[in-house]
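With one protein chain held back, the other chains of the complex are shown just where they sit.
In order of appearance the chains are A, B and C, and numbering begins at 1 in each one.
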Amino acid sequence: MTEKNTDNKKVGVYICYCGGNISDHVDVEEVKKRAEKMPNVVVARTNMFMCSDPGQELIINDLKSGKIDRVVVASCAPSLHEATFRDAIKRAGSNPFIYEHANIREQVSWVHHGEPATDKATILIASAAAKANLLTPLDPIRVEAKKHTTVIGGGIAGIKTAIDIAQTGINVALIEKSSLLGGQLNNLDKLAPSGEKASEVLQELLDQILTHKSITIHTDCEIEAVQGYVGNFSLSISKKSDNKIEKLNIETGAIVMATGAIPYIPFDGEFGFGQHEQVITLQNLIQILKNNKSTGSILEVNGKRIRNIVMIHCVGSRQIPGIHQPKEDGKLNEYCSRTCCAAMLNASNQIKENFPATRIYEMYRDIRTYGRGQEELYTQASANKVVFMRYEANAQPEVSLTRDSDYPFQVKVKDSLTFNEEMDVPADLVVLATGIEPDDVSGLASMMKLPIGTDKFLLEVHPKLRPVEFPITGIFLAGTCQAPMDVGEACNAAGAAAVKASALLRKGFIELDPFVAEVNPNKCQGHGACIEACLKEGALTLVEVDIDGKTVKRAQVTAAMCLGCGACAAVCPEKAIDINGWALKQYEDMVDAIVSDGFAV
Amino acid sequence: MSPQAKKQENKILILATETCAYPGADSVGQAHSTYPANTYILRVRAPVLFPESFYFDCFKKGISGIIVMSCGEECPYEGAFTAMAKRLDGVYKKMKAMELDLKRLRLTAICTVCNRSFLNEVNQMDKLVRELGPPIFKK
Amino acid sequence: MVSTHIKKFDTLVVGGGIAGLQTALDLGDQGYKVAIVEKDASIGGKMIRLSKVFPTLDCASCITTPKMSAAAHHKNIPLFTYCNLTSLDHDTSNEALGVKAVIIQNPRYVDPDKCIGCRQCEYVCPIYVSDEEQGGLSATKAISIPFSNAIPQLPIMDIENCMLCGQCEKVCPTNAIDYFQKPEEFIIQAKTAIITTGFELLPKEDNFQYGSGKIPNVVDSLQMERLLAPHGPYNRVLRPSDGMEPDSIAYVQCAGSRDKSMGVPYCSRVCCMYAIKQAMLLSGSLPLADITIYYMDIRAFGKGYEQFYQNAKAMGIEFIKGKVARIDAGENGSAIVRYENQDGSGIVTANHDLVVLSMGMIPGWNPAPICPVSKDSDHFITSIKPKISPVLTNMNDFFVAGAAAGPKDIVDTVTESGSAAMEAAKFMSNSIMEN
Partner (left out) sequence: MTTINLDFAEELKEYSDDTALECFNCGTCAAICPLVHDNFPRRMIRYIQVGAREKILENSDELWRCLHCGLCTHTCPREADPGEIILGLKRFVVANWRRS
């Protein structure tokens, strides 16, 4: 047997019987004997249950006595006990990242039998030991973080986010581009389905935000630049006040995008819109109902008695290529605007309940009263004698002006509920259920490198795993900048974004995984290939450094931004960059151990 | 029995992503479905880490087949899957030039409970490497 | 029981499905100690039992497992699985009016401290019982770990069906089998409670129009999830009665939603999308099969949902407007659906090899009589501020999230769970400030 290289690490191998689960198929004692002969392995031990306290004690004692400085446990899948053994190593006073796991249950004894199982267990342990030999102690990356969040957008989502975050002891700056807080809520009246007044909902939140001592509100503000990374963003803002432009700078730990959305405006001539004042949008109707003081059996609009109203659903929503007319930019709103069905039915019910002689005809594609209390709105509308007609996307209702009738409009629709008969509805007022469109935040999005989806709304990382987060750590989103939502849904999103921001910043520093790229300054030649390959803009940069009196370029990692994917390591011609804990060199040695059947190097 | 194990031919290396394919392989274990033992699974964060040379080095060292088991489009590192797939295209081109059977390198997506796909991939590769034997490099 | 053990936490989360896990993680990450109490033997709820999820079509298991494992390994989140609540209320003995829950740990007949999850007991057990985790479509053993990625990896003994042969006890390498285990009561005290008790499907047995659950090859949508899952009962889509590969599959929408005659007047919100998703998955695994969805209104309202629906149409999935009025058993295991053709041509009866009922959602838990939190007429937990904060209940230290507050898809549930965690955190920081 050759003398073991003293430069090398002292690896301890601990092999589990798993009460027969492993030892019934793997000759554990034989594997132990082979492991003892592996390079750098100074001790190999077995135990009936390595995860048990006596099993863990074996590792702790060997570490404490200095016999070993690297640990390999061969047992079940790492998802079950990797954390257990790292904890044990911590308890021994060592760094938990000097650990490598060999999975000899799920990936050996439960799938292979007899001698091949024993051989494969040996090889997996040898390759784990080869990796362990190259492991270095790692510490979580600690990024100092300002206990401050900036919320962009002063609509309902932004207000709620700001209040929630501030309540956990974090200072908040709320940036609003207009001079008024409340966003679209200012344009709403009785909210579907249960009829709360939008103004009262808003006032309740305004009372909280305006008196909150940790929230600073900046209205009439434009964001001009955003720099930095999680914990340490910096925003340059220009504020309009009394015809002056004032500059201000905000240093902040996290950013929440709550920039909202805008109503769809029909194009000129869309169902007669813009050509006749009695063709209005749902938003117009809500304003009319909000400001209406008149009573009586019939609604009056623009001084005219409204006997029949035709309401057309899905205007500017659910558009289909080839059927609907795109905007100038070629864009179609293919999504459902989610809120209009309930809002329209809500308005219909208000009209029918206050002006029972006004008749309402709703032309729809699908009634989407999905939410709690919304189907009841639909049922109520039917009970209120609203007549529903259903059209197909490729046969839209036609609104035409009439001369020979005492109704200004005639609306024709092929009604699938009446066996596709053409129906003819005389109307005094046509209301278009216009949906929600994303506001143009492309400037902000490009400043912060935020992704925008094909629907032009801001795009979250994953709708289920991380619904209120962007791929940029420390930037979140809430409300209708993400997708159409009603008030309750926007407030839920706000709460979810707030909880993420406050969990991130609550300690004043952020601990990130240590598995990030690291540059070997002795090898780096400043080629910059890594920077090109890097998937995360800003994580890798070329900086000028002084070496022996000469200024040269070298790659530098911003650990707080690095994803740890390794795209950089693959392309460096000098092999000067690698991922801590998951290094390419480690894999190469593991492969060597595998090809030499467990007795590598 | 000699402590020296028998030399095993036709080894298959599997690069399995820690979020998808590696737990997928564990799921096969939980189901006690057997598959050939000449398979060696390395847990990786994202296979984009491996340069083209890694694959050729493996073949040169005597690995007969490599399966990259990724998360596919569900990859948690945005852009990594595309970058890796592009790199493998380059590997394939060079393999062709070297007259290496392209089937020795497979890219596939395996989910955490994709037991059948896992077994299919492994069995197919095993059949292939048994037919082909270890790679021979022509100058 | 006099000497009941008391455990103290900041928050008690009732229910370990995706809502409970997310809310617990969001609170745990803020430094609060959170206990999750789950009635089933594993956390993960309905989501871990699904195949793939809309509209991204990613594997449900791959999305749920990381959350399950994050909760299980979180230092602030202990899990109490296989537990029943016997009461949940304000602690009347305490002036601070905290939350007090009396909980029964049901016996698994396996010592959780000794068990290593090796399943030797499961392999030797000679008794097969219906596997409810697979929708009753296949069998499992009388002692078994509920499903492959269950957390914790502990088996439960089905004591009703066990014949006490003793084989599991003999084979267990750690002597973890305990035939004499008893239910154990303990108390959890907390500053806040979050109710995330989710949903159940309306039982198909309740539905006479659709055969009261007696027609072969009429399955509910959760059974279809299992058929489609990669680790399902047959590893492929086969119809249960005879193992035939179905050529024609029908979805019956609003089977127990939007239907006063079935006692569920509300919309169950997720069925349109899951039916479309299942249809897409089916056309992937059975490319030659005809798939028809009978519907009243397609409610594809969420982000990316309408596009998903239009894709399904483009793939050739047939959508027929009309509510199926009845289903009868046909020949050779087929099922006959009867609906009105709304083009005016009359009534159609169509034969399908397999029929999926998109059953409506009902609450997973009835708080009465053990918990005074109030319910709405739909029997879900009342949300007192549905606009400003849908997670607030009539009890100021009780919050609600997910399908416990009305049918909800996963996307909306995850977001709402974050919101509930936020409200609970605010409540606790307020009470600290006040003290």
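Keep this in mind: a residue touches a chain if its C-beta (ideal position, glycine included) is under 8 Å from a C-beta of that chain, and two chains touch if they have at least 3 such contacts.
Since this is a predicted model, take the numbers as computed values, not measurements.
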Field: Interface partners of the hidden chain - shown chains only, full complex considered
entry: A, C
Which of C:S261, C:N332 or C:N394 contacts the chain that the document leaves out: C:S261
- line: The listed residue (A:K90, A:K385 or A:K523) that touches the chain absent from the view is A:K385
Task: Out of C:K7, C:K114, C:K313 or C:R338, point to the residue that touches the absent chain in the complete complex.
output: C:R338
Message: On subunit C, where is the contact patch with the chain that was removed from view?
response: 209, 254, 258-262, 296, 322-326, 338-342, 344-347
Message: What does the interface between subunit A and the hidden chain look like in terms of residue numbers?
response: 359, 361, 367, 378-379, 382-383, 385-390, 412, 415, 417-419, 421-426
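One rule holds for everything that comes next: only the chains that are shown with their structure count from here on.
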- request: State, to the nearest whole Å, the distance from the C-alpha centre of subunit A to the C-alpha centre of subunit B.
  value: 32
- prompt: Which positions in subunit B touch two or more other chains at once?
  reply: 23, 30
Field: Residues of subunit A touching at least two other chains
entry: 79
- prompt: How about subunit A: which of its residues touch subunit B in the complex?
  reply: 30, 33-34, 37, 77-79, 103, 105-108, 110-113, 115-120, 122-124, 127, 471, 515, 533, 535, 563-567, 569-571, 579, 582, 584, 587-588, 590-592, 594-595, 597-599
Subunit B - residues contacting subunit C, complex: 19-20, 23, 27, 30-31, 71, 74, 111-117
- prompt: Can you name the residues of subunit B that touch subunit A in the complex?
  reply: 1, 3-8, 11, 13, 23, 25-26, 28-30, 32-35, 37-38, 40-46, 48-51, 54, 57-58, 61-63, 77-80, 83, 87
